[in-house]
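The structure under discussion appears below in the form of structure tokens.
The complex is shown incomplete by one protein chain, all other protein chains being positioned as in the whole.
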Amino acid sequence: MSRLRQVFEEGVLAPLVALLVALVAGDLLILAYGQAPGAVWSLLIEGTWGNAYGFGQVLYKATTLTCTGLAVAIGLRAGLFNIGGEGQLAAGGFGAAIMGLWLPSTTPALLAVPLCVGAACVAGGSVGLVPGVLKARFGAHEVIVTIMLNFIVLAFLNWIVSAHLAVPETLHTEGVRAGVLPRLSAMIPAFHGSAANWTLAVVLLAVGATWWFLFRTRSGYELRAVGQQPDAAEYGGIHVGQAWWRAMLMAGALAGLGGVNFVLGYKGYYEDGFAGGAGFLGIAVALVGRNHPVGVLLAALFFATLSQGGLAINALVPKQMVEVLQGIVILAVAMAVPEVRRLVRQAAGRATGRAR
Amino acid sequence: MRKLLFVLGGLLVAHLALLLVHPAGAVRLPDGDALEVGVVFDLGGRGDKSFNDGAYAGAMRASQELGARVRFVEPGEGSDREAGLRLLAAEGMDLVIGVGFIFTDDLTSLAREYPDVAFAGVDYALTVDAAGNVVAPPGNLAALKFREEQGSFLVGALAALVGGSKKVGFVGGMDSPLIHKFEMGYKAGVRHVCPDCTVIAQYAGVTPEAFGNPGRGKELALSQYQQGVNVIYHASGSTGLGVFEAARTLGRFGIGVDADQYNEAPGRVLTSMVKRVDESVFNAIQRVQAGTFTGGVYQFGLAENGVGYVYDENNRALIPDSVHARIEALRAEIIAGRITVPSTR
Amino acid sequence: MSETAQAPAVRLTGIDKRFGAVQANRGAAIEVRPGEIHALVGENGAGKSTLMKILSGMLAPDAGTIEVGGRDVTGWSTAQAIAAGVGMVHQHFMLVPTLTVAENVVLGREPVSVGTFDRARALREVEELAEQSGLRVPADRLVADLSVGEAQRVEILKTLYRGARVLLLDEPTAVLSPPEVTELWKVLRRVRDGGATIILITHKLDEVMAVSERITVMRQGETVERLATRDTSPEGIARAMVGRDVALMVQREGAPPAAVPAAGTGLEVRDLVVRGARIPRAVDGISFSVAPGEILGIAGVEGNGQTELLDALAGLREAAGGSIRVGGVDLTTDSVRERGDAGLSHIPEDRHRRGLLLEYSVAENLIFGQQHHFTRRGMLDRAAIDAHAESRIAAYDIRPADARLPVRALSGGNQQKVVIAREMARAFSVLLAAQPTRGVDVGAIEFIHAQLRRARDEGKAILLVSAELREVLALSDRVAVMYGGRLVTVMPRREASEEVLGPWMTGAQRGAVA
Partner (left out) sequence: MILLFLAQTLRIAIPFLFAAAGGALSERAGIVALTLEGFMLGGAFGAVLGSYYGGSAWIGIAAGVSAGMALGAIHAVACIRFRADQVVTGVAINLFAVGVTRFFLDVAFQSSSNSPRVAGFGGEGLSALTALAANPLVWMGVAVMPVLAFVVARTTFGLRVRAVGEHPQAAASVGVPVTRVRYVAVVWSGILASLGGVYLALDQHQFTDNMTAGRGFIALAAVIFGRWHPVRAGIACLLFAAAETLQIQLQAAQVIPSQFVEMIPYLLTIIAVAGVVGRSRPPAALNQADA
């Protein structure tokens, strides 16, 4: 079987099945609410890919989701389940805001933007590093640690913001003085009003860099080896614990980068609770994207469409329908991937059997 | 492989078939030239039995009495708030209302962008410029602000006078500046009538989820009641429903917030600090219809009857006449400006 | 016992079984008479285990019929097979380590009283059974704490507890020392005399000759020969297994060993102590050296510290004491990578767990462990990797000759060739070869042995650890025996034989090597 065909069968068929399952489930939910599925779906498409503004919103949401998706994917490539995207994302946004607040407003953008983006990555990365180090040093299970750390980080950031940094009567800091990224609408007026901004470009670079890192560098080769077979990796002279904390550091930095989208690209300040579940949705994005950077990007667009679509169809059905669909998509992909692989291999087996 | 294609085909057929179903009663999107109003809810949304429901009630009243066509949007994460408002503004609604202080910035920028649309922000937070002067909202934006601390002051005094204990309780939702306003007004009210009373003030959490954790609310309340508190005032959204459950269980009293919450625990709700969100929303709609809508800051305090406390046939038996008279006197003093109620820690 | 028309105890005919692209069984057949010990032989991958799993109900055949005691039972389940008295002792023990012996034995057939599991009765019944059958094991111990021999006894007990009349044993001697093997044959004969039928899966021809009465030979999923043991010879069986004449493993005299290894060369180990998972001193202070141009073979029953010794030498486990030198350089605290660069090469005992990255391509596996030598400015040097792969694939005849294929798709023999091709490509002076031919077919064994000898002749110091005593004898210049974490004896090859080594391997004979 050619590689391309294998990629197609395992990478496309499974998501396709999952998508159809979700569509049918969505149909049923819409009917349960007494609405017409056709009308709701067309409204969803119209509100997302149907106009420039909606598409801009999809791009905006996809930007954050790509980051959190990459954060989960890179962890999984190293064999670690990073459920801490939420906290890492929030910390990243906070880091960017602090740097933006601290820099004088006269700082040239060429200097301020990299500094703020860097601060986001450092902040997110340090939150990611904790479970990585605890895993490497003490064998503490990363799933538990990342879940717990989410609660801790969010509470801590809440304390800093509400006790020290918040503008009175609000939950956000003052506007940052430097490092703000322009919106896409500044260049393409059709995007007017949408939150899509130049973070998108930074994130696209990050997608490319992640791909390059994973599949072209020695560190990436070693990181994936650790994820597949830690015992073998050890034999191959790879320091498994080191690979673990490095992976979590990178995962945290990538998730942290996502915070830039809201803080520097959209609002210009850090707001408590801005992450809003994007960290958790990153798990779904990574899963549907099969832990491949390009797959993650496509999956992020898909989930961003669902999320923005939820708002568009709010006139007809509760937006919660979209949350149900997200759960169903993840479940369906998780089930369809091994199942499709099994069926495809069975078919391949029969085919070679006949050929003999 | 054949099985796989079979599954794919089956799903596709099922989906296509379902697409054709058009149930009777499915709504079509409204069109026409009636007054159109869009409301975007805060976290918690419709059915929170307090704040959002107040806005909902006001809008529904407008729809019945004034024939306004109302659309509601419940946003999800942060960026959806602006998107929700924009959706409505771009559709050419006559009035777009954001329910909650969290909408402040989005309302401000959209009001500038859509000067022909009227906007209103419930709990709109005013900003202060470098010189300390309040920045006025755009001319097409009405900031509907409530003096929660004034109402809280009165129920605080009531709690201290009726409670029969030197300890009174307060349960807040998310530990945040808005809720501190309730807490500070309440404490001031307690101290005003009973200087040696202590107020046990606790919060359910530090994230917005703290407004939706009745289990925690009940535990906080139970522990306060067991410390000798007889009356607890809550400002905690759905978490407060747990406070009422605790009041029911132990036969003590709770004080509702935002709306009249008597029905959540009949006989156990001493009163409610009402915030007439419904009135303010209804008024805004009415003014748009009458063509008298102007932007600016609308303060709803005791004087405007925008905040207050419930005293009706339900709870009259719980509040002695002398106490009622005392509270009314305090109310007059606040309106007259002889008492200033603090609103921040 | 008459050989006339009696219904066969077991008859399988025309069995087909496919796993994905692999046809494991192709019209395979076997017929076993009641009350005999029947050997099912064939190379690794010939489909013996698959056939027996089908008989025991663990796998369903794609085609063919299964008859037990004259009854057609095709497509039955494990539970049905057990109920009908067919019991299997697996090559990899099917024991739950966290349960006790008694719990393991009764699992699936638990004695019950008042609706709950009757632990006391289980214990009593298992003790009684152990007594009757002569398979003595402490019934209340955790299986995790048993020795390999004891664990195997528990496996046999399990089948007897279920009243097995047909006993299938899959490579039962792989983990036993010679005296334990002798003991096993005794048990099996006793069980057979009690009226049971035994099918023994093996690829060791001496065992076939020693205990079986009749033989079925399989090759590439097909049944190719049915023989009576007394009418055949090891060479005849081997020919049937491989399909051509093969030179059976030559037992050759070792080259005269270098009198005393010169200091500062080869591998020198002094007083090495290594902690094990359960035993504090899995390697209990051992010293030895391997000279350049020499193969030192370590024989011994598995689980006597060989794994820990190799791990410590390779840098995969910390040494708790002692020193390790390669070419005179102390590597005791060096990392795996540093040791590799210092001239240590390592064929690990378990290629699936350690030696290969199964999802990676052949080319990527051929640089595994040396990836830092194929890197330029942090990036993998793909041209160099491809060139390396091409030359290695050609030199070691790795098939299929496609460097981009994932290693998982290769046969066991070719996978092992990838490991060996890679380890031989290093600039090394010392080679650790652990179970270098485990699970590979006869042809590949010959090839691998030739490679090891060639490396020795080129002046490399080779430490060979193998559970196959015959392999140790075939390759080594000196032979050591490891028992209880110590090297209990070291002798020149010419003094060694199975008879001489056997007692050392069981600890029956003790001594100390400085």
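What to note about this one:
Order of writing sets the labels: A, B and C. Residues in every chain begin at 1.
Following the convention adopted for this analysis, a residue touches a chain if its C-beta (ideal position, glycine included) is under 8 Å from a C-beta of that chain, and two chains touch if they have at least 3 such contacts.
Worth saying up front: this structure is predicted, and the values here are computed from it rather than measured.
One chain is not displayed; in the complete assembly it touches the shown chains A, B, C. In the complete assembly, the contact with the undisplayed chain comes from A:320, out of A:51, A:126, A:320 or A:346. Within the full complex, the residue among B:147, B:181, B:218 or B:331 touching the omitted chain is B:218.
Considering A:43, A:287, A:315 or A:344, the position touching the chain not shown turns out to be A:287 (whole complex). The chain not displayed touches subunit B at residues 41, 44-49, 52, 74, 175, 200-203, 205-206, 209, 212-216, 218-220, 222-227, 237-238, 241-242, 245, 248-251, 264, 268. Within subunit C, the residues in touch with the undisplayed chain are 56, 58, 77-79, 81-83, 88, 90, 93-99, 103-104, 107-110, 112, 115-117, 119, 158, 162. Interface residues of subunit A with the unshown chain, by the touch rule above, are 29, 32-33, 81, 83, 134, 137-141, 143-145, 147-149, 151-152, 155-156, 158-159, 163, 280, 283-284, 287, 318, 320-328, 330-331, 334-339.
Throughout what follows, only the chains that are shown with their structure count from here on.
Subunit A and subunit B have Cα centroids separated by 33 Å. Subunit A and subunit C, compared by their mean Cα positions, are separated by 46 Å. In subunit A, the residues that touch at least two other chains are 346.
Only residues 13, 16-17, 20-21, 23-24, 27-28, 31, 34-39, 41, 47, 53, 57, 60-61, 154-155, 158-159, 162, 166-172, 193, 195, 262, 266-267, 271, 273-278, 307-308, 310-312, 314-316, 318-319, 340, 343-344, 346-347 of subunit A touch subunit B when the two sit together in their complex.
Only residues 18-23, 314, 316, 335-337, 340, 346, 348, 353-360, 364, 368-369, 371-372, 374-375, 378-380, 404 of subunit C touch subunit A when the two sit together in their complex.
For subunit B in complex with subunit A, the residues that touch the partner chain are 1-4, 7-8, 11-12, 14-15, 18-23, 25-29, 71-80, 82-84, 86-87, 90, 101-102, 104-105, 113, 125-128, 175-178, 206-208, 344.
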